[in-house]
Every structure is written in C-alpha cells, then in structure tokens.
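Since the structure comes first, as structure tokens, the remarks are kept for the end.
One protein chain is absent from this view; the other protein chains keep their places.
After this line comes chain A, so read on.
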C-alpha cells in the first residue's frame, strides 16, 4: 500500500514505520498518491500562535477569547482535555479549567500568520479557497508533474514548512471532493493527515451522525431529527424526491452528500459580501451616550477596514442584541456607496434612532453591505448638509495623519465615551 512519511516525506510501500528515518508518523492509503482535493486546517490556530510567541505558556492550558462576558474563540489542546471547547462562554470555560491562561485575541497577528500560510499554499496551486484565517481548501489536481511530487507529498511538505518556518501545526484531509476532505482533516487532529478514498467513502459515511455534513447546524439537525434522520444511514433510506419535497434545496444536497458526492469546485475567489464589526458589552447597557460612543467606534472600524480593502458599501446595517438575546437588525440603502466613518456613523445612528428599540443591549454591530469599489464612493455631497464636505475633508486629513503617526495619533472625542 502506498505510504508517506510525514516527517521526512519519504515515499515507500506499506509498513508502520518510515524505512528511512524510522518515524512512526506514516500516512498510508491505497489511493494516497491519486487523490488531489485537500482541506488544510491549522490546529488550535490562535492558541498555537500565542504559544509560539510566548514560550512561558507553552505547557499551560491557553484560551483565546474576550473578557468574562465573551466566548472562547480558540483553546489549545491542553485546555480541551479539561472539556473547554470553542464558542463556549468564558465563565463556563474557566469553571472547567480555572488555571487556564486567557489571552485576548490579536487578530492582526493571526492575519499576518494566515497570510504566510496562504503564501506557502500559493506556491503549490492557484486553486485555493480560504474558509477563514486558519483553514482552506486546495485543489492540487494536475500539479504532480510541475512539483515532481504527488499532492500528498506536497501537502505533507506544507505541514512541515508550517511547523519549521512558522511554528504552528496543521492537519490535512485528502479526498476526492471538498465535503470529504473537510471531514478527513478533522479525523486525526492535531498534526493529522487523513485520507478518504473513493472505495471506502460509502462505508466511512454510513454510521456517521447527520451533523457531520457541512452546513447541517442545529436548526437543520432538529428538522432532520423530526423526520427521523439521525445518521447518514437514515438519510440513505430516503428517496431523493422525498428529501427534496421535505427539505427543498437542502434535501437535494443532503441526498448527494450522504452518498459522498460533492461536485462543488474549489473556488478561488470567495468574494467579500459585507464588512461588519460588532461588540459585546461587558455589562448590558441602555445608556445612549455609551451606545453612541460604540456606534462611532464601530463605524470607524468598519470604515478603516473598507478603506484598507479598497471597498465601499451601498447599504448600511445595524445589529442590536438585547439582554434577552432578541436580535434586531436594520438596513438602509444609500444613493451611492460610502466608506466614510462619518457617513456610516450618521446612517447607523439614524437607524438606531428609527428602530426605537428599548435597551438594555448586550451587543451592537455596524456593517456595510452591497459592496462596490472605493472609486465609486462618496462622490456626491448632501445639499442639505453643508457641513458634510468639511467633515469629509477632516476625515481624509485624519486618515493621512494616522497613516504617518499611527492609529492613536488623532482621535475624535466622541470615541472616548
């Protein structure tokens, strides 16, 4: 059976240890060198980066997330032993693992590392579909001749480079489509390398719970359970028409995915559809001044991000979550796209006032949607708001000062509230 050493990348035929370096870290599969669709997922990405940058916390449980009100965004494998999981409320995580080191997320650092990983992947294939900062699909079909090595070897090399050059580890799933590759990458974490071949696809899926299917969240899962579907095997018993009749488009997808069929290509450009920013308060608040300060800061952050990406939006969105978790969203279409913090703030503020929602709130968010290139943004002024031109000029001057002297060189008094 074709096999590959994950440490020295030697290719050999079967065995539990590498004949070259004697490493036990061996990936073996009959189709190992024939498959080319992969999913790469970094292991506990944010936590790994934190451990890399601060060796003193390397052997301690680390949780990356915000404040006592926040949730766990990532936790290291040591913290997972205590039962901590991502998306768990922080207080619960700390109850399970009181000795955990809690680190505030440093998104800029993660984004930088993510770009380095991306660059390594770019060297392997142009067909990359990033799903988030720490995971991506890769299609390596037809690259074997170019690289002089089959996809499996290139992927193992990627993982090795990430470990040696960036100090973070990742896991790879290799299969014949995206759906299975994504499942495979999760089978053998961390530092995993799992393969699902065509031949064993059906056997592999049969006993898995339906929620293994990507896109089946708790809502779909509930709907499936009401129909008596818990496992893939249950799904297989349904006729295609019946699934479609009951679940519509989703039913059609489920029918195919239950059979391990997924024709979606690895799509390079996952275009940005919206830019948004939200914040969960430390303490629920209904104080209009505090909320106004948050609206301004969020508007400024969304504006910064859209300016950095050269984008503008025609629709401004406002999101509010009340203390009882009831969510309110409001949107407003503009006559022309904007990327100005001032305009965003004013629109968001108008939406907030018009929503007439009673606090206290636990979360507030501002976003831009219906995106357009920055060139089309903020070209016309408002006749009825003669001050707008001056505020816009002030914003451009502020941006220029910040570009030279840093973010905090100049701020609005409003943002101090």
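FYI, a residue touches a chain if its C-beta (ideal position, glycine included) is under 8 Å from a C-beta of that chain, and two chains touch if they have at least 3 such contacts; residues count from 1.
Keep this in mind: contacts and distances are computed from a predicted model.
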Among "Glucose-6-phosphate 1-dehydrogenase", "3-isopropylmalate dehydratase large subunit", "Beta sliding clamp" or "NADH-quinone oxidoreductase subunit B", UniProt-listed name of the chain not shown: "Beta sliding clamp"
Among A:56, A:164, A:249 or A:380, residue touching the chain not depicted: A:380
Hidden partner chain, touching residue among A:25, A:80 or A:332: A:332
Residues in chain A touching the chain absent from view: 332, 335-336, 347, 350-351, 354, 372, 375-376, 378-386, 389
